[in-house]
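Only one protein chain is missing from this complex, and each of the others stays in its spot.
As written, the chain order gives the labels A, B, C and D, with residue 1 at the start of each chain.
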Amino acid sequence: AGENAATDIAGKDGGTLTIDFATYNPLSLVIKEKGWLEATLASKGVTVTWVQSAGSNKANQALLAGAIDVGSTAGSAALLARSNGSPIKTISIYSQPEWAALVAAKGSAITSVADLKGKSVAATKGTDPYFFLVQALEAAGLSTDDVTVQNLQHADGRAALENGSVDAWAGLDPIMATAEQEGATLFYRNLDFNTYGFLNATESFLKDKPELAQSVVDVYEKARIWAAENPEETAQILATAAGLKPEVASTVILKRSNLNVSGIPGEKQRAVLAKIGPTFVELGDVKTQAEVDTALSSLLDDSLAVKANPASIKES
Amino acid sequence: MAVHSGAAASTATNASPKAGSAIFARSWTRLGLGLILPVLILLAWQLSTAAWVFSPVQLPSPRAVLDAGTELIGRNELFNHVAISTQRVLIGFLIGAVLGLSLGALVGLSKAADVLLGPTIGALRAVPSLAWVPLLILWMKIGEDSKVTLIVIGAFFPVFTTVSLALRHVDKNLVEAARAFGLKGLKLLTTVQLPAVVPAIFSGLRLALAQAWLFLVAAELIASSMGLGFLLTDSQNNGRTDRLLLAIVLLAILGKATDALLGLAEKWAVRRWS
Amino acid sequence: MAVHSGAAASTATNASPKAGSAIFARSWTRLGLGLILPVLILLAWQLSTAAWVFSPVQLPSPRAVLDAGTELIGRNELFNHVAISTQRVLIGFLIGAVLGLSLGALVGLSKAADVLLGPTIGALRAVPSLAWVPLLILWMKIGEDSKVTLIVIGAFFPVFTTVSLALRHVDKNLVEAARAFGLKGLKLLTTVQLPAVVPAIFSGLRLALAQAWLFLVAAELIASSMGLGFLLTDSQNNGRTDRLLLAIVLLAILGKATDALLGLAEKWAVRRWS
Amino acid sequence: MPALLSPSVATASALPDPQGTAAMAVSFQNLGRSFGTGHGAHTVLREVSFDVQAGEIVALLGPSGCGKSTLLRAVAGLDTPSTGAVTINGTAVSGIDSRCAVAFQEPRLLPWKSIAGNVAIGVPAGANAARTREVVERLVGLVGLSEFAGHRPREVSGGMAQRASLARALARNPGVLLLDEPFGALDALTRITMQDLLLDVHQAEPTTVLLVTHDVDEALQLADHIILLGPDGTGAPGATIVRTVEVPGPRPRDRASTALAGLRSSLLASLGVNGH
Partner (left out) sequence: MPALLSPSVATASALPDPQGTAAMAVSFQNLGRSFGTGHGAHTVLREVSFDVQAGEIVALLGPSGCGKSTLLRAVAGLDTPSTGAVTINGTAVSGIDSRCAVAFQEPRLLPWKSIAGNVAIGVPAGANAARTREVVERLVGLVGLSEFAGHRPREVSGGMAQRASLARALARNPGVLLLDEPFGALDALTRITMQDLLLDVHQAEPTTVLLVTHDVDEALQLADHIILLGPDGTGAPGATIVRTVEVPGPRPRDRASTALAGLRSSLLASLGVNGH
């Protein structure tokens, strides 16, 4: 026996919905925990399969292969994937998180972005913290050439920060929240430099099963409302799912996530993405700016989110 | 020269000629001695955390790791992680070993198969586990199949390589003798060639088992939410160093335990075929 | 019985008794035949993309992969990726092989060393490459050292396992004969035991080299911005499937090429010691 | 001492039953064999031609290294001659020939099989399990190893291993039996017992036997013809047939007969040993 066995509720064959959950998407955890999707879709004979995404890149991989219908990523990751040809569209926004910031070790002399000149900074290329770093440097009149970027996975970046291998770290929650608890300082924060949490669906799914897609958007709407009303319980769900200490989970949910953001993908998101788009080309991750532009103009699809109806969702 | 008059009854009796190394033979002693080094490592670990050489997030104390384990047991999760991973590794290992043995025998004995398949297999051998992940997702989607397949790939190569190389060096005199008595093909393989490479087969199997555990981590990057490999990656992503170390220690223990079972099988096989 | 009258001069001459398999011996023919399968794979790949079985982002065509390569060459990056990775793998492989050979010999020949070290080494063997990353960063910082160390770890185990297991099965008659003539210790090892396990050493070395390439990917997760492992991970994260496949193909080619070199050394060694 | 044979073991009643292949004629046609190429080449056998009638026992004598084993290997198809050919019953040997059974100069037993298991390898494929067991049991008994049937080769003495190898070849009941010094490692009594066994087997089932030996007496006791290999004195490289001898009288022969004593001296003289 393996895992990922589909929870076939009704037994009738109304098709399947394969959707991801991720610790960086608290709403997905709430929906899975509450069983709303299953309850709602059971009557239609739809089988729901939950698949965990370990990160935006994994979610994108699964979307590209058609292994999942709906997956959650950071906004930057969604743009990058679409720029490189992945047939995805963003159908909802699940949070405006402040998951990235610049972190210095306990007792470090670094207190501002300007102090970073000539220093080494750990970051994971192609992820939100890296784009955060690029924007922060730009805002302080510096560029990536003024610092040494050490490309490390998020967890390894913190380890490198703590043993002095690097001077600063472009951190990501929840590791960053843990580090903060241990005494590290977030010396530069900026909510606007974070891209949003994007809920993406494959084009074929949107085309073939528009009603199912609508249900997904509806359930996210319901979860958003519920989470805003029950922040403590949401933190608890996150803590359990991600194995986080309750304090850390609370920090992430209460202090650094705006779950009460509008679910309709729109101008705000487009503005942030427009800023980081050129970085893709600079890094060589996307071939031309034209591809980025095309992707940005076609990525966001608000048609479902505008008619989101949380009331259509059944409690289990 | 003089023959001793009247050979007396035996006096000096040394019944066990190899008494010197007998101390290492008793299995409990063996186990105890084998634990010395792990215990020393544990001690060094405990001391280095107690002396704050490393901070608790860098390197949590053994105690903290144990607590993380108890917590997961309390949540009824640890057993599932262990069970699903063990299942994946064992199934993958079995399939991979059988494939490795068959193809290894083919390539080791048939010049034609070697020339045709050798280069391709040699090239595939260097494809990293992580690189297989996107390809497997593409071809097999994200179910249990793709995870087990990745482990099969990992287990295949050590068996294939050791068996195919060893078969080329089987004592030519014995093979010739057997062929002179009309043995050929499968019969020759099972009567002479495979028994002659039993030690090599087992070193291949032990490496394959180890590699199966290594590939497990990559396999559990394929959309899983259970298993020790998942626990490892997930804890790393979430900064839970204590759970990370727990996963490492469990993988090491399970790796060693399954290896020890294979070691028993090896002992039996070597006694049987040498 | 009758002896033929007057033995005539030789007539029927078959100078090369094994003419049948000679076709596989000529190295160009060998190479050509070895390329059949890769070419078929390439063809299947080309056809499956041309027939839109997979979309170009899912599986880019061989052409697109080639283009990605040309682009990277144009940016003057590809050569660096290849060079630094090859350097890391070779250094790590060399150190790991030497360590594996030494410790393998120790554990294979000394019962005491086996009992004391065996279990610990067996346990460490199952620790996945990815799990070493945080530990190495903790102990060795993020320089070149930690990357090479990880590759050393990868290369160590196959050599260690095959050599230590093979040494236990060296022909007892030969060892006894040599010991009867006063050979012992290092002299016995180099005169009898190592030559007797040359085939096993080479299967260990070939697996070690393959594993060195596998561990490269994990090693290049440690603060690198160059190398094929980096290219692989980076492309995977960015969804650049063309570059991802380029990295895989390059790793396979390099893996096979270095393996072929080792194969040449093996041929020489086997001729020398068998 | 269970390993010792009582001289009564090899009685005709215990012989293999006569179900084997019919004896076959062997013919050597201008056989030659060289090893190595170019500078390092050396010729071992040269222009060896003779015919062995079906059912004959032929002994091969010759100095160490002259190519006796090489000759046997050519008959079995284990070695390809450089020139000339060997034919069995008129068809040329090419590749391993299933019409032959070989007892090699060294025992070549599979270390992981018991003595009985090794002898069983000699039983022709196609025999059912019961029959195989029966043949093996009888032959292991005939060579005096019943008590050691379950032992592994490394647990028996050199002479015992050699007898096991002989039993394996006999189990085949072949058209041509090739024996390369089959009694070399045996003491005087066991040797005589084994020689008698061979003769009994041959009488019950007159197969063709090619026997390499260093013991002139043995050749005189067992063979219909003796072939002496060696350099022919012309200075040409390699050994060839320097003498052939037809041994008079039916078997078993009187070991003390004067006719044989004369032949013995003459053969030893041909081998270079004088005055003993």
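Operating definition for what follows: a contact is a pair of C-beta atoms (placed from the backbone, for glycine too) under 8 Å apart; a residue touches a chain by one contact, two chains touch by 3 or more.
Quick caveat: nothing in here was measured; it's all calculated off a predicted structure.
Of the candidate positions C:Leu66, C:Ala113 or C:Ala178, contact with the unshown chain belongs to C:Ala178.
Between the chain not shown and the residues C:Leu167, C:Val192 or C:Leu205, the one that touches is C:Val192. Hidden from this view is one chain, which touches subunit C at 173-174, 176-183, 187, 191-192, 195, 198, 272-274. Contact between subunit D and the absent chain runs through residues 1-5, 7, 35, 42, 61-69, 105-106, 155-160, 163, 180-181, 184-192, 214, 216, 230-231, 237-239, 255-256, 268, 271-273, 275-276.
Convention: only the chains that are shown with their structure count from here on.
Computed centre separation for the pair subunit B/subunit D is 48 angstrom, with centres defined by C-alpha atoms. Per-chain CA centroids place subunit A at a distance of 38 Å from subunit B. Spacing of subunit A relative to subunit D, judged by their CA centroids, is 83 angstrom. Subunit D has no residue in contact with two or more other chains.
Annotation for subunit B: residues 58, 133-134, 138, 233, 236, 274 touch two or more other chains.
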